[in-house]
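Following: one structure in structure tokens, then a few remarks.
Only one protein chain is missing from this complex, and each of the others stays in its spot.
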């Protein structure tokens, strides 16, 4: 366990280092912050002054060293646009995103796993077909179309739900629905597959031969094995939710979160915000990966930490 | 009483001196005052603001009598010291973002000075015909010296950190104080009880960012907000179809323009640029994309320029025949001409206009290609043509055309526009002559020059609309710079109907 | 999945006829629909009534035939620049299918190759490739797309590369896992004992065993790419206007959903159908490849 954690942390450090380096250079090579900071009309002298003022005059390598030193000291600097510490800005945004993504993950779990198991057990029933068709359609609808549709139906026409912000529980309904739909659909499909795999296993026959009622056979013997398979997929999905995130949903529902922050920062070349944001998101993703590995080892006695194959 | 506003965008900082963005201009007027104000409820004429009276002592000096009993939002009284400080921070800036504003509009001002009698004098380098106009600008709004300088911890030192901090915790003298500011997300105004003028009509005004048009319209309809900004003509019907809501709009004192890089080898020949311009049927664009509500100018001029409004000039026109002829004459070889556009869409209808323009170019044989960019092309020498906007920063051709096309200004220093001694000479006459007729004459000459070697084509003045509950009586004032959300007394009310 | 499959057709192989025979109603429907969509895409230039980019600015936002204000000749109405939605959709379908195929194929080839190498070679190489996968997952995709477009321009090729790169890590991860699982199987040892080269091991022995996960992933990846492309269009990073993909049509049309829903309905429906067809056929092929599943 200790060795595993040390190894994982070392790998994480290397991965993060590579990521921040790439982001550092790619953002700088591909655009200029000054045009955004100064507005779109700058004469040459003002431009030069601003470049000095924002510390963008040194050559990139010097800036890079400064950035690395700052990172090690935990000093991530100020946003070029907002002039506030990037950590403050990030913290402001992280809450809403976590709420949104967390709720979406919960909803996904609660709906998709039972539905997937049902679709597998009653493989040929009409109910299962309905579930799978629903999953197909859920998967195939772009989430911003779904988001806009929900907005129009429930806020614009029916005036039932609030359309913007994250004040109350009601504010969660639409964004969470729009966000989790794709994931629910995908997870249903994975769960169904995993369950079908398990249903063919001999130990289920053993369980039945013991005289266990069908419910117990499914809940105790099948589900546990299904969950193990689903876990790794689920870990991937959580990381996708955290990293690829909810940019689109956040925009449509005016939900100030990380996705919106990162894209905006990238467009404006607000380097400090972008660098810290990417670092934070990447760390979260990697930590989730490690946690998935640990969870995997916890639920599957055959797996030793660090020896996992996939 | 409370007013909730759904805005497409909220600024990332609030410093009237530094800011000149369309996003920012929405928010200052409610919370800050200038020495000279304008009668926005009326004809827009100059009226006393924080100065009760002013007197032009010489062409280069003006003297202000400062209003007493003015209290800043932080409770401290405003003094002449604050006025001198506010103006000098712009006239001889140490904070780089101010330097930009100094250069593009306040270049002629040298200093402000406190007289022993408590009056304040402002000096310029050359005779200044636009004293009142420039000193009623957003950039010359008055801020509290002690508060601002104290923000960095050393109240005596002129520190950059203090200016930076002020942008996040702004304090002014206006009818509303900024009670809460979350950059890019929310501004909460509260009534400033000790405001020197007529008290604010609302106890609170909450501005929230709702970036998506559909979401904004929805928020209005579902009662989450009372007013929404940035409604394109296409959406007006959507709001007005319900009698509980209405829209108010006007053409904005701002041009959507196409600029052309005079130094790009492919279009260096002025005839090609003329053709690019002549090929565009701006009336059709207006008719189709703005439902005829926008305004297509014949020259770089607007009614707001007052004495310098010159609709008789015909600098820009639509003539595809002529365009074809010029292209042939210039020996245009069908080279690809890129049209940069900010993506995702930045100006209302910009992408649509761009696509329509490509078709119009195609019709005269120009091989145009849209080039969506996620960042501004800045001063890139590869830029050929692109979208831009040219707002009226203050009501004078200098505040619109002049900010961008002055000799040594942003366009020239980015090397996409060339001036010569003759242009500079004409410019001096236009800028500093105290005689309006001379200025008009000079401006006409500049326009001729622009027509002959065009760096820009003003497409139209867009029509901007705001949606709101039907009971709210508010409309944009024609005398403001673009996008100002003016919720001062007399400008907004609610009728119980 | 839908109909009991006759035992006589147990063989994993069999010609297209056997496939057809095994397919249920749903699969057959999907197959026919798929062919129709493909044909529509392929022949778009011939069947589209008008030039997809031709504007009629004064007839913007007109509804489909049969509604008020409809303009004749524009069956499915016009878009925000007065272009024919039917013609645009057909051309967009063509481009979207092309993009998704190219992107998914690229992602698959990339992921397959790297996954195979990682799994077979192991050691440092494996660590490197696994690290690459981690990086790819950890950096938000929109950011990668944005930087790529900013650095290399918004050409179609760049777009395909970006979309391909978006999916490779899923392939890479799964393939690597499968390879590690398979590489010590007795049949691999048997081949090694017979003197098979690493290349032969990979291509002849591993690849056939990877086919069914690859089929499933390809189907998923295809759908994901169609959606990703539309998300990119939503963020203004997709194909350059006036060229249209189904995704960009939906992305641009979304603003008009309350007053001109037909801008979105046709392309969104096409996206739905295309991904649906791919998913159903993918599932069908996978279910068939699973020997144990077939008889239950």
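The first chain written gets the first letter, and so on, giving A, B and C; residue counts start at 1 in each chain.
We take it that a residue touches a chain if its C-beta (ideal position, glycine included) is under 8 Å from a C-beta of that chain, and two chains touch if they have at least 3 such contacts.
Simple rule for what comes next: contacts and distances are computed from a predicted model.
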Subject >> Listed names "Dihydroorotate dehydrogenase B (NAD(+)), electron transfer subunit", "Na(+)/H(+) antiporter subunit F1", "Peptide/nickel transport system ATP-binding protein" or "Phosphoribosylformylglycinamidine synthase subunit PurQ", matching UniProt entry of the absent chain >> reply: "Peptide/nickel transport system ATP-binding protein"
Subject >> Omitted chain's touching partners, listed by label >> reply: A, C
Original post:
Which of these touches the unseen chain: A:94, A:228 or A:295?
Top reply: A:228
Subject >> Contact residue for the chain not shown (choose from C:66, C:123 or C:208) >> reply: C:208
Original post:
Any idea which of C:125, C:196 or C:269 touches the chain not displayed?
Top reply: C:196
Subject >> Where the missing chain touches chain C, by residue >> reply: 4, 6-8, 10-13, 185-187, 189-196, 200, 204-205, 208-209, 211, 291, 295-296
Original post:
For chain A, which residues reach the chain that was dropped from this view?
Top reply: 1-3, 201-203, 205-214, 216, 220-221, 224-225, 228, 299-302, 304
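Please note the rule applied: only the chains that are shown with their structure count from here on.
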**OP:** Determine the set of chains touching chain A that also touch chain B.
**Re:** C
**OP:** For chain A and chain B, let me know how many angstrom lie between their CA-based centres, rounded off.
**Re:** 40
Subject >> Mean-CA-position distance for chain C and chain B (Å) >> reply: 46
Original post:
Where in chain A do residues touch two or more other chains at once?
Top reply: 30-31, 148, 152, 156, 266-267
Subject >> For chain C, residues that touch 2 or more chains besides their own >> reply: 146, 150, 234-235, 254, 257-258
Original post:
What residues on chain A touch chain C, complex-wise?
Top reply: 11, 14-15, 18-19, 22-23, 26-27, 29-31, 123-124, 129, 136-137, 139-145, 148-149, 152, 156, 182, 186, 189, 193, 196, 199-200, 236, 239-240, 243-245, 247-248, 259, 262-263, 266-267, 274, 278, 281-282, 285-286, 289, 309-310
Original post:
Of all residues in chain B, which touch chain A in the complex?
Top reply: 6, 12-13, 20-21, 96-97, 99-100, 103-104, 160, 164-165, 167-168, 182-185, 208-212, 214-215, 217-219, 221-224, 374-376, 378-379, 388, 403-404, 408-414
**OP:** Using the touch definition up top, name the residues of chain B that touch chain C in the complex.
**Re:** 212-214, 217, 234-235, 237-238, 284-285, 287-289, 343-345, 351-352, 354-356, 358-359, 369-375
